[in-house]
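Quick one: the structure is below, and I'll ask about it shortly.
Every protein chain except one is present and positioned as in the full complex.
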Amino acid sequence: MAQKPPKQLIRPYGDRRDDGVVQLSFTLPVPLSEKAKEAAAQFARKMGFTDVKVAAAERAADHYTFFIVYAHSPVSIDYAEIDVPEVVVKKLGFDDLNALIEQRIGRRLVVLGACTGSDTHTVGIDAILNMKGYAGDYGLERYPWFEAYNLGSQVPNEELIQKAMARGADAILVSQVVTQRDVHKDNSAHFIEAAKKLGAHGKALLLLGGPRVDHKLALELGFDAGFGSGTKPSDVANYIAHAVLKKMGKEPQSLHYEGEPA
Amino acid sequence: MAQKPPKQLIRPYGDRRDDGVVQLSFTLPVPLSEKAKEAAAQFARKMGFTDVKVAAAERAADHYTFFIVYAHSPVSIDYAEIDVPEVVVKKLGFDDLNALIEQRIGRRLVVLGACTGSDTHTVGIDAILNMKGYAGDYGLERYPWFEAYNLGSQVPNEELIQKAMARGADAILVSQVVTQRDVHKDNSAHFIEAAKKLGAHGKALLLLGGPRVDHKLALELGFDAGFGSGTKPSDVANYIAHAVLKKMGKEPQSLHYEGEPA
Amino acid sequence: MPGPFITDEQIARAREMAREITDPIFDLIRRNTTVSTERTVLRFFGISGAGAGGVPLVNLMVEKLHAAGALNRGAAYWYGRALRMGARSPLEAVEKLTALPAQALAPLPPAEEQALREEVRGEARAALDEVKARIALRDGLRKELGMSPPPHKYVIVATGNIYDDVDQARAAAQAGADVIAVIRSTAQSLLDYVPHGATTEGYGGTYATQENFRIMREALDDESRKLKRYVQLTNYSSGLCMAEIAFCAAAERLDMLLNDAMYGILFRDINLRRTFIDQYFSRRICALAGIIINTGEDNYITTADAYEAAHTVIASQFINECFAKRAGLKDWQLGIGHSYEIDPARPETFLLELSQAMLVRRCFPDAPLKYMPPTKHKETDIFFSHAYDVMADLVAVWTRQGIQLLGMMTEAMHTPLLADRYVALKSASYIHRAARGIDEEITVREDGKIANRARFVFGKSMELLEECRRDGLIAAIGRGHFGDVKRAETGGKGLEGVVEKAPDYFNPFLDFLEAS
Partner (left out) sequence: MPGPFITDEQIARAREMAREITDPIFDLIRRNTTVSTERTVLRFFGISGAGAGGVPLVNLMVEKLHAAGALNRGAAYWYGRALRMGARSPLEAVEKLTALPAQALAPLPPAEEQALREEVRGEARAALDEVKARIALRDGLRKELGMSPPPHKYVIVATGNIYDDVDQARAAAQAGADVIAVIRSTAQSLLDYVPHGATTEGYGGTYATQENFRIMREALDDESRKLKRYVQLTNYSSGLCMAEIAFCAAAERLDMLLNDAMYGILFRDINLRRTFIDQYFSRRICALAGIIINTGEDNYITTADAYEAAHTVIASQFINECFAKRAGLKDWQLGIGHSYEIDPARPETFLLELSQAMLVRRCFPDAPLKYMPPTKHKETDIFFSHAYDVMADLVAVWTRQGIQLLGMMTEAMHTPLLADRYVALKSASYIHRAARGIDEEITVREDGKIANRARFVFGKSMELLEECRRDGLIAAIGRGHFGDVKRAETGGKGLEGVVEKAPDYFNPFLDFLEAS
């Protein structure tokens, strides 16, 4: 950004500007009692909340108390400080994107995707790849300038990678929906290792997606991009086309476009 | 307390002991956007939460976004440190309490109560004073050894105090239910001033009650005791009897009893 | 479809009794006027300012006349005198009148009297036309933009500051609210005047002033256009200034008013006579202005037990309806109040609430009805309270409530946060969308618990009406039959503001409104 924008301090709005009202709920592993309520209040204060009201203390079980707390937070955020990449290129629709690939890349882009590991959630990857698509937005199989293969779910990472290599895929799509105990992170890390071993890393674009996935997480894990809840197939198609063009040096790395993962 | 008890650190329990999971919700005065979500996450982190998941960002209005956040708190509380006065005397039931007053005080205790100021909420004070009582617990009017008067609601503080003085009341009961913009604190403060001016302060016991009242608040405001949600008439009756006995020097100040305001 | 449960004859009988019950009250009304009624007359003439210390001019004037024992002839008469004395503006009239020494108030020759009344009638007609013109604007915009289907989702704002209220009302409208209620400051109903101008400090609510009404309606007109959906505005015409608030509301194009024949008596300890007299003129104005009234029977079961006292709600509704009809209100203007208040710890409460709501619908088939959410048994457990409200949302759409005040998950704690309204609106929209039309899908067994409960409650309300008819409504109130609250005819606030009319009492507005 050119020069620092003026401060724009914001705080939670409960019933009036900047009153800082926040609702919390949590469970403490103690039986319901006055002492438990005091512990809940102390906890909230220790987190920096002021004017703490322990609204409800519910006997969730013999040795667990569920609390609902309303409190005020002294914290404010400088909204002006938060910067998101400004969009340069508009997001391309179905036809325009196909045209772009046809004219600037000149060949069909090959993508393979699957829900890997022990995860059986196919609805997400299907939404991105299958003809039908998602929320009225066509899936990649429908794009004449994409050659898309959906291997389904419970696919071993190695199998997905090998099949992708065999077809000289431009992009490999991995879906991870089950995130308990960070199984998605473990499995994704394992995917990246395998991709390195099998030489797919750096060669094909590696995309990670799922309801608890975001771009930052994907990058940390070694993917090229990450896509979360509500992703549309066209977001993914746009990303792949632009990323390939950048790889080919036909688009500057600095180019930012609408719907770009961030 | 005699000597320091061993530490007993507790933290919020989400799905496993000490995972520190807390649910928050709050509204920020900005339009829904990726930037807004990032601001919500930053806010939670700035409050000291870790592993912040902005679960939902809802367009509450054009310029307000409502957030639901799940995050982890690193904070723990030493449950052993929290001390509540240990109960010495058991709480007395209707008959026993009347007997206690008869034998140890030997006269009927006079109490007057009202919902003062502009507050019209009578259900609370009625629950304490009227025959019928509350949750199956008789009201003070029903106690043969209490002489109770309920002046209703919207009663000017001065009027309540004067009537109480006229009857040589042992206790004056003030109910405050509306708490918006701390009107209950203002009105209570005004009550105490008036009580001082009219010489009731220090003479009669001054009790404050209401859903948002607690003992600490009442003490801060200059009352002798405070009673919150779910108070039973018998709690109040027990308090008054013991307090009078303490005043008479017939019970040690150190005596603690069940249901005592704390 | 609700019912039958009971026969049309039984319902007709209830209405008959209500009429007999209100007869004696109407004698009282006809014989007396009040300071606030007379202040309203002056407001009609355009006297709206405030003098030293913010005391409204109409109060200065009426106090003066009251003190001089001259109010019994009607403020309109003295206003006319002032005009005859050459006052060229309402303000001048005030000066002249307040200047008049008591004794100067001698009678005029008959011809003079005649002319005076004629002149004043002329002004009154003009004033009424002025109000009608404003109302026409409101109705025009309403027609132009249209409204979403009932139940109309009603939410309250209560910041105490009219400008914050505007902010929140717009937000609520954007989130789907159909009706905005600006809750009044807790003390206002006890004030014997209507505060003046825009206000920014109130407790538990914001002062109801004509200027605040104007500011809010203007903002909602603007928001309605943006949303292409007319958003209604309501306020409270209870307390010591029922008619004046009704006038302000009419002048500023409000859509509804909380207005109950007995609420002030029972829940604000306002004098009984004062209230009955005031409510009549206030409702005449609502009739003129096409304002939908909301009655307050829901309040009864916040003090009395909702299961035990269900019949008192029904009985009172018939009485309230009768007072309203006799003040010229039409069925479509009757937002008759009731609510979902039975202790959820009891069994079969959903059946009981359905029964009660269906019974009300059965008794008042053409009224919009105003449904209130659970409040008294709300818990500070916001998740439970939210689930509890959802059931009320379902009853509302099932029984085709015209107006539904949405329950707030934080009801047991504080006046609604912005987010609380959003949460309530989103869920209510879902429930309404999901269950709309269910009443046409389903019939209730005439021999089941729902029907039997309805018959039982109706039966008890008939008994109560019968008692009111026999011993008088005032006696029944004295026995605490409504809301467990006992009130005496001469107790409470504002009796001093009641004045017996002189034989030549003059109030052209009342004449016109009763004529039309």
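Order as written gives the chain letters A, B and C; numbering starts at 1 within each chain.
To be clear about the criterion, contacts are C-beta pairs under 8 Å (C-beta built on N, C-alpha and C of every residue); 3 or more make two chains touch, one makes a residue touch a chain.
Please read all numbers here as calculations on a predicted model, not as lab measurements.
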> Of the chains that are displayed, which are in contact with the missing one across the whole complex?
Replying inline: A, B, C
> So which of C:T22, C:Q174, C:S189 or C:S427 would be touching the chain we can't see?
Replying inline: C:S427
>> Using the touch definition from the top, which of C:F384, C:F456 or C:F512 touches the missing chain?
In response: C:F384
> Which one, A:Y64, A:F94 or A:Y257, makes contact with the chain that was left out?
Replying inline: A:Y64
> If the missing chain were put back, which residues of chain A would it touch?
Replying inline: 25-27, 58, 60-64, 66, 118-120, 122-123, 152-154, 178-181, 183, 211-212, 229
> In the whole complex, what residues of chain B lie against the chain that is missing from view?
Replying inline: 13-17, 21, 23, 53, 55-56, 58, 68, 70
>> What does the interface between chain C and the hidden chain look like in terms of residue numbers?
In response: 344, 347-351, 381, 383-384, 386-388, 390-391, 394, 409, 423, 426-427, 430-431, 433-438, 440-445, 448-450
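Operating definition for what follows: only the chains that are shown with their structure count from here on.
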> Using each chain's Cα centroid, which is most distant from the centroid of chain B?
Replying inline: A
> Rounded to the nearest whole Å, what is the centre-to-centre distance of chain A and chain C, using the mean of the C-alpha atoms as each centre?
Replying inline: 52
>> I'd like the Å distance between the centres of chain B and chain C, where a centre is the mean of that chain's Cα atoms.
In response: 35
>> Rounded to a whole Å, what is the gap between the Cα centroids of chain A and chain B?
In response: 45
>> Quick check on chain A: which residues sit in contact with 2+ other chains?
In response: 13-14, 17, 21, 23, 53
>> Using the touch definition from the top, which residues of chain C touch two or more other chains?
In response: 380, 412-415, 417-419
